[in-house]
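One structure is given below, encoded as structure tokens.
One protein chain omitted, others in place.
Labels A, B, C, D, E and F are assigned to the chains in the order they are written; within every chain, residues are numbered from 1.
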Amino acid sequence: MDIIFVLLILLGSIFILVAAIGLVRFNDLYSRMHATTKATSFGLLLLIIGVGIFFSSGTVWLKAIMVIVFIYLTAPLAAHSIAKSDKEKEL
Amino acid sequence: MRIFKKIYYVFVFIAIYLTKLVQANLYIAYDILTPNLKVKPGFIKVPLLLKSDFGMLLFSNLLSMTPGSLSIDITRNRKYVWVHVLYQTTDKEILSEFRDIQYKIGRITE
Amino acid sequence: MAIALPILFPFLLILILVVVKSNRASQLIAVSGSAALVLIAIYLFFEVKSHGILTLDMGGWPSPMAITLVVDYLSVLMLIVSAIIVFVISIYAIYFLPGQHKSTKFYVFFFALAMGVNGAFITGDVFNLYVWFEVILISSFVLIIMGNSKEQLEGGIKYMALNLIGSLLFLAGLGLLYGKTGTLNMAHLAQILRAEEQSVLINSSTALFFIAFGIKAAVFPLFFWLPASYHTPNITISALFAGLLTKVGVYALIRFFTLFFVQDQTFWLNMLLVVAGFTMVAGGMAASAHYDVRRILSYHIISQIGYMIMGLAIFTPLAIAGAIFFMMHNMIAKTNTFLIAGIIHKIKGTFYLKDIGGLLNQSPFLAVLFIIPAFALVGVPPLSGFFAKFILVKAGIESKDYIIVAVAVFTAMLTLYSMIKIWNEAFLKEDPNDNQSQSKVVKLGFMHFLPSVILGLVSIFLGLFAATVFDFTTQAANQLIDPEAYINSVLNYTMP
Amino acid sequence: MQYILLIYLLIAFGIFIVPGWFKKHVGVMLALVQAAFFVFFYSKISEVANGNSISTMLYWIPQLGLNLEFSLTGLSLAFALLITGIGALVFLYASAYMKGYEGTDKFYFYLFLFGGAMLGLVLSGNLIQLFIFWELTSFLSFLLISFFHKKEEPRKAAFQSLFVTAFGGLLLLSGIVLLGSVVGSYSVADWFVGSEMIKSSGLYLPGLILILAGAFTKSAQFPFHFWLPGAMQAPTPVSAYLHSATMVKAGVFLLALLSPVLGGTTEWTYIITLVGVITMFLGAYFSITQTDLKAILAYTTISALGILVLLIGIDTKLSIKAAMLFLFVHAFYKAALFMVAGLIDKKTGTKELAKLGGLYRFMPITFVISVLALLSMAGLPPMLGFLGKELIYEAKVQSPGIASLVLILGVGGNTLMVAVSMYFMFKVFLGKQGAYPKIPNEKGWFFLLGPAVLALLSLLFGLSPAALGNSIVQPALSTIRKEMIDVELKLWHGFNDVFLLSLLTVFLGMGIFIIALTKKQFLIKWRRINSQFFTIKFTDLFVQFLGGFLNFSARNTKRVQHGYHRFYILTVILFSSAFLWFQVYVTRNWVLDSHFTLTPFYISGLVAIIVCSTIYATISQSRISTIIGMGVTGYGISLIYLYYSAVDLAITQILVETLIVVMFVLVLQRLPRFAILSSRLTRVRDFIIALSFGSVMAILALKALHVEFNHPVSDLMVNNSFLYAHGKNVVNVILVDFRALDTLGEVTVLVIAAMGVFVLLKTKKA
Amino acid sequence: MNYSLLNISLIMAFAMFLLAFALALVRIIKGPTLQDRVVAMDLIASITMGFILVYSVLINEAMYFDIVIIISLISFIGTVAISTYLKQNK
Amino acid sequence: MNSIILQLAAKYVRFLLIFFAFVALLRGHNYPGGGFIGGLLATLAIVYYSYAFDWRSVQKKLFMKPQGYVAVGLLMILLSFSPSLIQDETLMKGIWVSIPFGLLGQLKLGTPLLFDLGVFMTVIGVTLLFFFTLTKRR
Partner (left out) sequence: MEILLVILVGVLYTAGVYMVLRRSILKFIIGIIFMSNATNLLVFLASGIVAGKPAFVDETVQNASKIADPLPQALVLTAVVIGFGLVVFALALKLKFFETTGTDDLDQLKKTDN
């Protein structure tokens, strides 16, 4: 269990770091957005599961699932609105 | 009976989606971390098969959350989604993949 | 329970006035409400007189923990005077605020200001004081821009800018104070700081408080916001500000520097003394150079603040009693002059002295009304101002602060000059454009004059019964100089 | 005695409410009232004759030593008689004079109130009380001078006189308080007792100078004399009453009153004598070159006041006696002359000397009166004036230690006085008929009654001086001098130095007069010389000084209140940071015992990142970037709060930060872009100032970390929170229970802010 | 539970967050467009969430989850607001 | 913004935010949260909604004008003082009652909670007033 937890935490943070690296490395806005929306949400997903395992109580799991749902609900909205603000310029 | 079926579909969908998610995320991570960027971004217009609000939302959100694609806007008449893709291969391949996802979502929402 | 009323009652009025739509009704509520405030204040005064210092621990928690409301003589005197001003202006506003103000719920902000001022006067907690300062600040922001003219917005921005900085410094000082002492209760602070030998370390937060209150009270190097803004809003609001706002700053200075900032006292008192001198002269000089009634009066506020600070800085019981007396007198008289400036404006349509005149013949009653507060401010004997200045001069001389006394005398001449200037230009001189403006004769009813009449009577009353008033201010000063009673009644509070 | 003043007050206010038919005769009625009081005071003579006094005392503000003490001594009785007596005549005169002016009610009100105030002044037994009445007379004088307020000169003159006398008044007050702090009382009686204490105190000289300044301004002494000629803009009854007979004598009264207390020292003698003699000479000197009737009288009044002060300053038995006598003399003739001048002005329509002449044909009675009064003024026998002058010379000659300067100036002054009297008489009444606008007559016996009585009195007392001396001057002297003075008043003193001096004076005066009358060029040249020699006119000087001061303050005000809002903030910040640095310096010996660790590294890194984003937000030129930088800073700070266990605070910070971003963005749409408005230098300067402020705040924060006097009270809150307030979240419990009042205020702030935004943006421009 | 392993992993996680934070800041500073900066700000909100999650493990307080919920709910509103502005202000 | 995706999500986001606003409010006495946090959360829901749609449709969704929220909030604050007055206790003293709630144990209700509710309502009203007055004038 420990190992899984540690792994999840590390992987989660690695994904967030990867997102940040992607943000810096990519050349255009949309690619950057790809990096940030996906990798961060995935990293957070892993982190939350890890933390859920750590506390392993009912309420925490409930909250964990809620947070995951929220992230998957709101993160695309943010990306979408940014993209839209830029899109009209080009299309 | 329908409800069980739906729940079944939900689990199937989540399972498939998660594997895709992991796979795609690893891919993009690899892509970011390796020295050469192989991205080839572009916009495509995806026809929208889903009719319900929830379905559309789910589709566009999941589209955004899967690596390689980012939903940008739904057209006014709700027939198409503008999608930004990171690795523009042939349109056909991508479109069929999207159609597949839409079908699976449709099984849940409608 | 009654102790909290000066705060809770305006709160209730705000609630009612937010809802009430009718103009008449809100005026009625406002006037009767503010009359009730006066009664509450007077009731509290008699309570203090018979029972000594009143305290109320909010929420029933024991004292250093809860916010304690404390009413001692100083508080209750300030409460009465501010309640009178609020009452008077609530009447005045009916007649002198242009119609569009009424639809904007002037009275909500008005009572918010009253609530803040009352709260600041009766609170016994430093952070609570900060909160009331913010209430005062925000409601005065709104009042100052009410009407949305360009000048008001300009003035409002300047007013806001410096006062925001002031309240931030207040908060910083408060934080440092709490960090060092671990308490916010004023009495508890006094107990701790008076016992502490190392307490010179508190100086930095004292400095912050000094600057913050200095900005509020518009003392010398920090007064810029006042002349930039006070003359812009409707005269009703200027009058309200003139009576209440800066005085809260002075009140806070008096409270803090008597109660617990008593370390390194020579330095602070000298500092205050210097500041007081410069404040007086700067304000008086600027007032003498202007020709707009409101500007003259605004600058004049500053110079009068100097006197109050001087009283505090001399720091004998007599001087502090004088400062309190001066404050009471000045709140009343200053407001009154502003009210009269408003009446002049109503009659003549302008505040600019060179464009008006002939009021002595046009409205002799107004002349009488003007003479009372103007002479009171100048310090003509049987009126309140004379005693205030006399006490301060006496105190100054007795404690051998001759320079400040000289400055005070010099400033009195400047005051005289500015008041006589208004009198000469507005009342004695012939109206320069008499011929054109004959057609537009404004008829004013008695109700227009009533607020000014009330304040004039109070001024005279303060003069005639100066002995009684002075008794109370002396008691207030004694309570301030020797805060043992204050500390004890706050900290050893037992339920009656 | 207080009732007298009360009656005065009531009657004064009564003027406004009396019915219409009565109003026509208000002047006469008031004159009768004054006369009644005159009689009243007269009846008291016997009671105070022997240095006794009648006094009453009312406690007013005993804590401040401020009580109402009225004491009727010989001195005050003398003045009271003067006030009521001349007052009665003046009112009589005024009832004729003021006919046809508007606002007579106000005039009578002021004038009558003045009578009361003046009485109050002379009856005061407490110096503060005296000051109160003193100021009152100043202000009433102001109101009276500016009675013809539509013209500019009266306003200016009134202001000038008020400014000078009120200034003097304030100095007087300071002096009284200063010396009062030595004695510990303001009661005159206590001062008498503590006289030695005062004189030996270090405060004696400053106190004396301040009090003298008060007296000198009031009594129009050099260099404060210039207000008095200006005061002639007042209606003539006022000039007669205030500016010759009573108010200007208040200074003399004060000197007389205090001479037992403060007198007898070299300072007293020298200052007063010098000022008095200069005033006397200058007054006479300037009077002769005046062209306006009232101006001549005003300057002679100054001269006369100089004489009075001089006499008191000489401070011998005889001189005091002379002073008291001259007081009456002067009051009689000067009031009469003023009334005459007013009459002439009224009847002929001019008071220019050049336009007058030959009036005896039209106004014979006036002529007679004037002759009597002028004789008195010139100090010629058999008038009372002669007697007065004799005494003056006598005092001067006999007085010890007075420089010959005083004598020379005195003789010179008197010489000029003689000349001017004669000149006045000839120019106005004799000679050929002038070119006056109106042909004068003498109708209206009220006009003449006053001057006639006064002139007759002057003659009468001159013939029989003992009557005046015994009944009035004697008691007054007894107040001033403890030891008895035998006052002998005779017309003929015999051939002695004094008589010779008088003779010399008269001859010289006549000589000047004849030259002036016969050679027209003489006076004109004199005037020219005057204007060359005395280029500095005091009135101009005053105006210049005031104007200069106003310019100065206007300039400085502009410099301070310049309108550049940034510099206001700059000043405030500079002041604060300088002040705080100073405080840091003061408390420099506090010990820094911090250990500079950087663990945990992630918070250190976080701080570094916040610092970077703050700097970015500050220097960014794009508004959105600035807001984003601000947002990042906010998030970072909330993480710091969170790390240091402030959960609720962190949440609130994040929420508020988000809302602020939202609000900013809403507003931004309608605002222009940032522009680079400041120069590089300005920015560097601002940065340095900002840095100094920031660093001092940082030092304060550092200091705060290491100073703690007391265990925080919040421990109690923590202990009580769950048990008694039923809440696990202590922060929330504090907000809604322990310190709910704060929250109440906070909610009020929010509500008012919201309503304010609503009012601001939803209402149309006024 | 092996605390040393746990601690090491947590510290590594923190280090990575910090690095990510710094990189996001670099993007904010570099720009070039405003949209890029907004994206970076969005990322910072996510990093904050990660921070809080890991920190809650470090001090063993499950309560901190509430904050994560709130941040996840509101962080995008600021982004939406700014992008609305950007869209309208072209 | 008038974007369809945002509009699609609006329903859910709004519901969740308001739900959590109430959660934060009610749990505030024992867990992180409270009137302020709850109020701000609820406001953000409406802010988001007005970004997705236009403000007119938002105002229809509100029960009353923002001023109404303010008034109700202030009234609740005042009401929360009244029990202490009735019981003749010190002003603002918390009065608590316990309601047995079956299996869930006891629910403790007190005037501080009412006070917090008042703060909650007021904050909603105030923030909405801010937002609407700043927005409306496009």
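Some points to look at:
The criterion applied here is as follows: a residue touches a chain if its C-beta (ideal position, glycine included) is under 8 Å from a C-beta of that chain, and two chains touch if they have at least 3 such contacts.
As the structure is a prediction and not an experimental result, all values here were calculated from the model.
Counting contacts over the entire complex, the absent chain touches C, D, E, F. Shown as candidates are C:6, C:33, C:124 or C:155; the residue that touches the absent chain is C:155.
One of D:48, D:144, D:188 or D:734 touches the chain omitted from the figure, and that residue is D:734. Listed residues E:25, E:41, E:58 or E:74: the one in touch with the omitted chain is E:58. Interface residues of chain C facing the missing partner chain: 127, 130-131, 134, 137-138, 141-142, 145, 148, 150-151, 153-158, 160-161, 164-165, 168, 171-172, 174-176, 178-180, 182, 184, 227-229, 231-232. Across the interface with the omitted chain, chain F contributes residues 30-31, 36, 126, 130, 133-134.
Mapped onto chain E, contacts with the missing chain fall at residues 58-59, 61, 63.
Keep in mind that, in the parts below, only the chains that are shown with their structure count from here on.
When the partners of chain D are compared with those of chain F, the chains appearing in both lists are C, E.
Identification of common neighbours of chain A and chain E yields F.
The chain with its CA mean position farthest from that of chain F is D. With respect to chain E, maximal separation of chain centres occurs for D (centres as means of Cα atoms).
With centres computed from Cα atoms alone, the innermost chain of the structure is C. Looking at contact counts per chain pair, the maximum sits at C-D.
One inter-chain figure worth recording: chain C and chain E are separated by 49 Å, centre to centre, where each centre is the mean of the chain's CA atoms. The mean-CA centres of chain B and chain D are about 91 angstrom from one another, to the nearest whole unit. The centroid of the Cα atoms in chain B and the matching centroid in chain C are 68 Å apart. Counting only residues that touch two or more partner chains, chain F has 1, 3, 5-6, 9, 12-13, 16, 31-33, 37, 41, 44, 47, 70, 74, 92, 94. Along chain A, residues 14, 21, 33, 37, 41, 70, 73-77, 79-81, 84 each make contact with two or more other chains. Touching chain pairs in this entry, ordered by label, are A-B, A-E, A-F, B-F, C-D, C-F, D-E, D-F, E-F. Interface of chain F with chain B (complex): residues 3-5, 8-9, 11-12. On the side of chain B, the complex with chain A involves touching residues 21-22, 24-25, 28-29, 32-33, 37, 39, 41, 43, 60-68, 70-73, 82, 84, 86.
Residues 7, 11, 14, 18, 58-59, 61-62, 64-67, 98, 100, 103-105, 108-109, 112, 115-116, 119, 123, 127-128, 131-132, 134-135, 138-139, 141-142, 145-149, 157-158, 161-162, 165, 169, 172, 175-176, 178-185, 188, 192-193, 196, 198-201, 203-208, 210-211, 215, 221-222, 224-225, 227-228, 264, 267, 282, 285-286, 288-290, 299, 358, 360-361, 364, 375, 378, 380-382, 386-387, 390-391, 393-394, 397-398, 405-406, 409, 412-413, 416-417, 420, 424, 427-430, 466-467, 470-471, 474 of chain C are the ones that touch chain D when the two sit in their complex.
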